[in-house]
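Every protein chain of the complex appears in place save one, which is left out.
For subunit A:
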Amino acid sequence: MSTSSVSKGCFVFKPSPKKRKKQDVSQESYFIHDCAGPESGQRRFKLCQDLWKQIETETEVLQDELHRKILDSLLEFSRKCSSARCHGDWASQMRASEIPTAALMLGVNVPDHDLTFSSLSDLLRQSVTPYVVSLQAKECGALKHLLKRVLEGLMETVVAVDDEDEADQAACHVQKSVHCSLTTLCDWYIIKTKKSSNDTPGKKRPSTVTDEPEQLPPVVVVFKDLEAFNPKVLQDFILICSRYVHRLPLMFIFGIATSPSTIQHMLPHSVSSLLCIQLFQSLSCTEHLATVIDKFILTHQFPFKLTEKVLSVLVSIFFFHDFSVRNFMKGLQLALLEHFYTQPLSVLCCRKKAALHHATQLDHGDLERIRLLPSFKRYVEGQEAEEQVNLMTDDSHLKEVCQKLIKTLHKYHKNYYPTLRCLHALTSTLPRHLLGKQIRELHEACLRKNVWEQENYQSAMKLLKMQAKDELVVSLRRCAEILRSVKSKTMKNACEQLEELLCRFQQLDAAVDVAPSEDECVLSPPKNLPKKTDLFQLQKTLLEMNESRRSKKLSPFEILRNETVEFVDGLVRSHLWPPESQPLHEVCYYSSVATVKHHLNASPRTSIQVALSNPDHYLENDSLKTEDGSLSSAAPDICIAYKLHLECGRLINLYDWLEAYATVVSAAKVDPDQDAFGKVDEVKHARFIRAVSELEFLGFVKSTKQKTDHVARLTWGGC
């Protein structure tokens, strides 16, 4: 494969529009290079790109939807503030004119904030005001830079900051650039609003405020990462702005990652009293993740799937490391790319129609690959002898079977997800969340192995068999709703059955109304269940209850309830098989945990160590390979120096090190008997020094004053 980079990695090339064509070809060529033939490579590349595009557009829509809510409340806030400003009644004249400030609580998943802010400012531009500027702390180290950013962002011109280092650039600005002060901005704003109100009186702004003839659009300044701003700069900026509130309808948005109390830490009372701060809570990252998973993973419409292990790696990176939905999506992208890249059979991983079509075009190599799939082997073993032979030898027969299997796989997915949702709807309200609070957890459990063989599932079913009627009916209704929207025939059937059951529950109601029976007490046993028990106790109570139940005659409700639970259980047993059970599942499921971990949770230290001790690993040069773990003398200098330094104690004598190095390096020469053998010549000396300073740069050694001509080792352990 042809990248110039040494490291193994996933390379994303963002094509610049000019070079697009060329770039596309080269990206595609990655897929074509391997053994499966160019056509399949192209097809897979196309599929992969299409899927990713689909993900991208859908996430955008999703983001917009999610932000809509915050935005609406933000809009209302800004409207209220500006209307308070122009009211002109006594109270609003008397009270200090504060700058409306929205404190947006975004959570600590900083990588996601960029997306939030970009969609937020887009929405603001569309619906409130064209004057929006976003600031990032790292661009605003000093007040003048902040002002410059604000002015440039709003006025879209070059702003002069009188800085010595920029003085020489001054010559190139032919037209006189504006001064960096809010006065300039004010003047600009007044001209701008006058113009626009003359030209286009009914701008696109939704004119909900009809009573006020002219409400000027506010100037919104967004501080993306409030915590990182220099407090002094921020304070000064607010002080300046407060002098202009009468002329310039300013509004601030603070993006806060931690907690609102940071505002009070950063701004003294004298400054915070200039602001009218209101809190806005954005969607929590866990909820965000849940929606994303719901959209891309728990649906049959998205042909690409993750196995349980890969999914749990991605999810655990999210919870353990960054809370970042964006990174989760990147992980998904990586898996997608890797899948289509490494699995030649992924041509079949697409919508049903296309997959069937592709199946007819499989060549012999592909079919051989199918024959090697473990899931397919299992399938073959289940067939009769004659069929087995046919499958293994007759290509055209295999193609047909393949189509059939693809159909089954699609059907499986079509039934799997609705059933999963039903099961979740039924069990998520049970005490102690035996099958997980989040549908994600249930999904993982189902992927792992047959869910009905798991202990938790069995206990959950037992609990279901004791649920009070109201609760049970509510969750059943939800199930019915889920099933109703599914188009598959099996699910339609199930839905009908469920509705019938629900009907019978209702009839029961009527019957009970007529003749209130004495088994009221039986209806409410779950109430007696202690809320928090350990599993052992729970089972004991359950057993006892069962015993006592058996002795009694079952009431009609109980009979119906048991029937219902059996029905659900049947549904689960027929549809929630783990994917491994399905022939050809490898086509859709990506399973390489190691790759994902390797790429997403990189450990630089380990890679450096591997690179230094086994240079052949990255250089892919077999001549460097040695059997006994010792180092070839042809290895790069730094590797040799590294290897030698492992044998030393805490302090390393540089001269000894150099001599050892010279000896090893000389061994590479053909003739060991020459005079120069092991001698330190200038070149070797220089190479050695370079190797040592590289090691120092990597943090393995450092110079020390404890002993002359020694360096200190910074790592422990050796050979």
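Criterion: contacts are C-beta pairs under 8 Å (C-beta built on N, C-alpha and C of every residue); 3 or more make two chains touch, one makes a residue touch a chain; residues count from 1.
One rule holds for everything that comes next: contacts and distances are computed from a predicted model.
Trainee: Just by its UniProt name, which of "Origin recognition complex subunit 5", "Exosome complex component RRP41", "CMP/dCMP-type deaminase domain-containing protein" or "NEDD8-activating enzyme E1 catalytic subunit" is the chain not shown in this complex?
Mentor: For the chain not displayed, UniProt's protein name is "Origin recognition complex subunit 5".
Trainee: Which one, A:121, A:215, A:284 or A:704, makes contact with the chain that was left out?
Mentor: Of these options, the touching residue for the absent chain is A:284.
Trainee: Looking at the full complex, which residue from A:123, A:182 or A:310 touches the chain that isn't shown here?
Mentor: Touching the chain that is not displayed is residue A:182.
Trainee: Check the options A:130, A:153, A:260 or A:636 and report the residue that touches the missing chain.
Mentor: A:260
Trainee: From the listed residues A:57, A:73, A:126 or A:273, report the one that touches the chain absent from this view.
Mentor: Result: among the candidates, A:273 touches the missing chain.
Trainee: Could you pull out which residues of subunit A are in touch with the chain that's been left out?
Mentor: 77, 80-81, 84, 90-96, 98, 100-101, 103, 105, 107-108, 110, 142-144, 147, 160-162, 164, 167, 170, 176, 179-183, 225, 227-228, 236, 239-240, 243, 257-264, 269-270, 272-273, 275-279, 284-285, 317-323, 601-606, 699, 702
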